[in-house]
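Since the structure comes first, as structure tokens, the remarks are kept for the end.
The chains shown are only part of the set, and none of them has been moved.
Note that the chains are named A and B in the order they appear, and that numbering of residues resets to 1 at the start of each chain.
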């Protein structure tokens, strides 16, 4: 980003085309008051910029950018390609995507285009080119915002265009149809293919039937790649015309896990941007910190943009809970703590009409005389103070512990015909993150592809897919001295979802020193079935347990199940620790949930020989640090995690305090619920 | 209706074509025994009347009408256009409607025609013409029953015929595409239209996406109008040929709220007819009275027809509860009390076969030797007595209190992407009706379009849409001295669903004297979210509360929330009363439900300066009055609302008593559960 390297960007999506021009001056006035220094413009303006084919109207956009720039507000300019205008889809209905039943997705909302349409690509690139040519010399524009939230609605398209593109993708991946047949296991159910042209997307197969999981997994990979190719085509047009201007597109990383493979996408952007919307209720802060840590992992500790979040309630949930007092400021500072150098909202001014009119914004329906806008101004002042104190240029301090997340394991574990549909990859990493925080540890969340081997301790939480290569990485890590935590449903299958044989977890059974012969799912959908298992350490397992029938000689059993003997689960090992090479591997053979993990962790850490007491904060505070490479500038962020008043002893000067106060100079700081303090070490 | 102006019509749908002709004589015998004096004939007889294109067979129908008429039973003759025969849809599959996914609705049930098909209209009008010509001189026929339950299944059609008709409708409404773009807010998400020909119905947009709410709202308006146009075309053919014969079509008004805009439709019928089916359980009587009161509001206190209800269980619910002893008579008398001058059932004789064979009827499967048929006879006698006493010509006495209902607010509040999907318009008016009854008050239910200003007190319960004009009506009403009760989710948007800015309820914030900055939805779909709020008056709010941040100087706070301070809701005003002009406006900023409203009403009425004690009945009795214009004939209806024995002191002679008895002459009357007494004042 251009010029001032020390400022923290602050702003939001700005849609001036939804308002009469009279309102624009008021927007500028309020932005200035709030300390806004950057806005994203034009994301959904295609119909306005190109009102009919090949006819462009930049006048209004020129005016608004000029007003912004003159007021010192930088512009993150969208390519405006996110939502095609009606004239385009009327002339070319063949660009509309189709769902798995073959039904057309009609205009009426947004993102109603198929990623593999050559026709649509041509129109989109024409618009990119026109935008780039028109704005290539405009210095108010500091970055390109390419398209918007790729795949939010059009992630899966089952049209014939998609089919042909999928066939080509498969051919590139497998070269021969024999290799694909092997990967997909098509000898099952007479599904053998003679030719790539026989490939069909995973379309409707009737209810209650089960589609080939290899096909499903590759279709998810293809769908992520198809959108990425579309992005790259847009990017390349822009990069050619405006070579110096950085490019990004906003990801949607959150703890819900599914979506595009953003770790893979991160290779293709100049800086990572993310849209994050809070989880209501008790998981609010932890999920936010977890997701942001994962963004930081994707970004490999380079600064990243928080491109969208909300000042309060969203509009797209069945029930759209508001934020509590203090959460507006607290959430933004939490993203900042986890490595963001930009804090932006969807959106600047709340819409009066349209499908998002009930999404809160920086200027709410109530107007500037409102708590939200006052909080927005306070946050602007806080960010200015942090800039002044030199936060920019610092990065999230690396933790001693990494929790691994893997999109492909999530994708594979979402499929039908698994041991239990209650278990997927994504919940387990978040449970570990939270349980570690309950023990005063703030771990890093790291994609499987990245270098988690550099951490002192690593958690593999239900990482269902482990390729031979990743299994080797795991083995090398532990034998070389690493401390590894592994859970049930890890290392079950290879990258083609072929099960590792010989007893679960087949790929790393030797490393963890346990061997399970069967899964023991739990539930309550039939009378008299087992719906939980009690462990000897007082915790309770739900949903899934491994039926571990043997452990290696070097394995110690930390907890076992207590159950009626006829269940076959009484005395079965539940938590173990194994010495392997120079390291150790703990195995948790069931879903304990956040509470069970938090309760089990102290003895597990002890058995692993890990002393994490220096990590610092107590369970009621989330402690996050940022510092620069030379540790000249070091900031401590303390967030109250609970509903009581938390107390911390600052190691320096309190730079920002929200719902928090120092009791005496240099003394401890009291933090109210939803409060935060930022301390700069001397 | 012809001839005898003093009789109460009594009867039901009669489908002789489902039975061998031998049965018809038995039907007449039993009708006579039951006091039936009118039946609706031919509703689903198209295939029988016109067995192939242009070939008509009136013989059987002539015979049956003659048998009925000769026995003194009048005929409400259907146009028979409700369900097209197979030969028609085979020859013209293009008349079948399509759902939002584009899937054809096939024959196999009923109403499988699209309202905008010119082809279908032609066939339907040909049949109307043939019927009218054939029966124009038949004096046994007292009215036309046009079609049947318009829009019950084919309310929304997404076919191309519907698309073209919708385009024309939009053009008539908006004249210019610019006006439509403004109304729909199409600057949002690049949805701008260049031309009316670009309009598409709200077809499938993919799951989890959000369609333009302006488009949705207008499509509902259009769909109501498209069916109304169809009705008018049928009507006009009939009216031309049989100018003196009154016309009606049966509405489906009930407290579930959604459906066609029947208040608008009421302008087009000679008299209003309604089909009502009871709500099982504790809301049975209140919902019935509420719905009938709304029908009376639509009918503007003109007598109306109860065209269908059931003697007992229906067949179309997942669980079809039976009526308790006494409810058959009680329900009919309750409709009568609320203004009906005709009591009809679906249907006369219970079918042996077909999709409605388990729908109870006047002559059940068990035959004439059955409790239901005995009750049907008793009811016939009761109605005769009431006729004799002069009930006909009286009308429902106007209440002092009006509860406002608004179809368009219901439609708009049904859409996705609202503060919470748990809140819609329709539940609130019924809750108020019931809570008022719990306080001894039987209010009138009045459509927003009608003249509620003439009432002493008015309730606006979650009337989400208030146009500028309706807002002015509200303001004038209160400033002129009216007593207004307003709830949360009222006056949020204008008629285009554009939010009124400046703080909720934006359109009448000054009138109610409160300003809310945000919605505070409640629920339990996430751990740790707020699922209720306690008020200082002891009641409890669910689902939605307003975050009221300020009240005007003239506003008194009757109740506030008690909550943990970190929720931000502690001390926030919940119920207020404001002096405005010469009137007062109470505001209830949350969903209290029937119980919370009932408990809060006494202090609210008091603060509003309303003394309703004269209204009369106690909470365990529903008291309804009918009288004629000169108050010569005055009838009191008393219905037991509960499971105990209720006691009332009659102000005159008991004319009808069902499950009730006088303890001593002139003394109080005891009414059992499900019982009713009708008293004629001297």
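Methods note: a residue touches a chain if its C-beta (ideal position, glycine included) is under 8 Å from a C-beta of that chain, and two chains touch if they have at least 3 such contacts.
These numbers come from a predicted model, not from an experiment.
Here 2 identical chains are displayed in place, and the whole complex they belong to in this file is assembled from 3 copies in total.
The definition used in the following text is that only the chains that are shown with their structure count from here on.
Taking the mean of the C-alpha atoms as each chain's centre, subunit A and subunit B sit 48 Å apart.
By the touch rule above, subunit B contacts subunit A in their complex via residues 101-102, 184-194, 198, 200, 202-215, 416-422, 496-499, 501-504, 506, 515-523, 525-530, 547, 549, 564, 566-568. Across the interface of their complex, subunit B is touched by residues 15, 17-18, 44-48, 51-52, 80, 82-87, 90, 97, 99, 101, 103-112, 153-154, 279-283, 312-313, 315-316, 318-322, 324-326, 350-358, 360, 364-367, 370-372, 643, 672-674 of subunit A.
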